[in-house]
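With one protein chain held back, the other chains of the complex are shown just where they sit.
Labels for the chains are A and B, by order of writing; each one numbers its residues from 1.
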Amino acid sequence: MQGIPILRMGEFLLVTIQVDMHDQLAMRLQDDLTNAIAKKNAKGVLIDISALDMVDSFIGRMISDISGMARILDAKTVLVGMQPAVAITLVELGLSLPGVATALNVERGMQLLRKSLDESDVDPTKR
Amino acid sequence: MANKTSISQALGKRRSDIHSQWTKQLGSTLGESSKGRLSAAEVSQQAEQFLDRFNPAVQSQKLDDINGSEWTEVRAFLDDLSRRRVAAGFSSDETATFIFSLKRALFDILKEESAGDAAQLADNIWQATLLLDKLGLYTIKSYQKTREEVINRQQQELLELSTPVVKLWDGILALPMIGTLDSARTQVVMESLLQKIVETESQIAIIDITGVPTVDTLVAQHLLKTVTALRLMGADCIISGVRPQIAQTIVHLGVDLQGVTTKANLADALALALKRSGITFSRSN
Partner (left out) sequence: MSTRQSGELPLKSEHDIVLARQAVRRLAQECGFSLVDQTKLVTAASELARNAYIYGGGGTLQWEVLLEGVKQGVRLTFLDSGPGIANLELALTDGWTSGQGLGLGLSGARRLVNEFDIESTVGMGTRVTVTRWK
């Protein structure tokens, strides 16, 4: 089974979720991602969901889990590209994804990651 | 069992008489209430057009079910008629009068044509009554459907007009809320605001609630939903127009604003937004 490709963008990793996720694929992604963070010493992960027209609690949990795992590996996660209809539905569903940083798109996401890296260089407690 | 051919026979033979009696009836019942919205010529023409379609449908002898294909043209005509009446501002019974006033004309002609056969006449009149009642009811339903569509559209337009999203600066949007914030309104607000965020690639949204009369638990919930949705799309929110009373209400209700900054007025909110965006202005002297 082919996993979701993980791209390297400098010190960060970019994952673009385009297909309908299911259990196996999600497990595979978490595996691949945590391995990649460790191996490439990545400082940040961008999860691009601009192609998703729906996010349910399963995918929401997956995103939260990835964020948690990344944090333990000392990398920050930014979720980018959520569609308006999806945001409205998630809020109604009761999911607010606390602890997951967000940005409008990949570019903004990278800016956010770079900024937080700069800040934590100055003050390590600010991660 | 009624001799069904009698109604269709009467219609076929005495159509123009039926038409003239009917239009006379319509003239007297609709006359005053129409208040110039409908001319005699229009009424006559509509009656003519109806009979054009009514006649073949009756000739088909399928008088029990007006939903069949024999009655499609008639139903389509009544739908169109209802639409026009709604647009002209007529009431539902004024509209249904079109059909019900046909009864008198039809009964008179049936009486003349039944040549003293009372039993036959009674059957035919009963048949005609049932048919025209069904058509009359159909007309009313059609009228109501059109009215609902108009009302829905107007509500939607009103909602959209009352929630304009304004771009204050590059990356900064403002949304002045005026009036009560209920769940329908919140939906519209969220949709237009988030859409604008995507279009303008804005990062800060200022929601001004100066025009919101009361803030209770529900309103606070709706506001928080909007704030959360904005966050999920990477935008920050500042709530302005928070009067001292509202501040008290929020604390008393135990509402957790989840770190959203609030300001007393729009100007202060804008100043903060500009600062957060790293924009400074300088006066040139």
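Couple of notes before you dig in:
Keep this in mind: contacts are C-beta pairs under 8 Å (C-beta built on N, C-alpha and C of every residue); 3 or more make two chains touch, one makes a residue touch a chain.
Worth saying up front: this structure is predicted, and the values here are computed from it rather than measured.
The chain that is not drawn here is touched, among residues B:S162, B:Q187, B:T210 or B:S277, by B:Q187.
Checked against the full complex, the candidates A:S50, A:T89 or A:N105 give a single residue touching the omitted chain, namely A:T89.
Within subunit B, the residues in touch with the undisplayed chain are 141, 144-145, 148-149, 187, 191. Within subunit A, the residues in touch with the undisplayed chain are 20, 22-24, 53-58, 60-61, 84-86, 88-89, 92-95.
What we mean here is this: only the chains that are shown with their structure count from here on.
Our note on geometry: subunit A versus subunit B, Cα centroid distance of 44 Å, whole angstroms. On the side of subunit B, the complex with subunit A involves touching residues 187, 190-191, 194-195, 197-198, 201, 203, 225, 228-235. Touching subunit B in their complex are the following residues of subunit A: 79-80, 82, 84, 87-88, 90-92, 96-97, 102-105, 108-109, 112.
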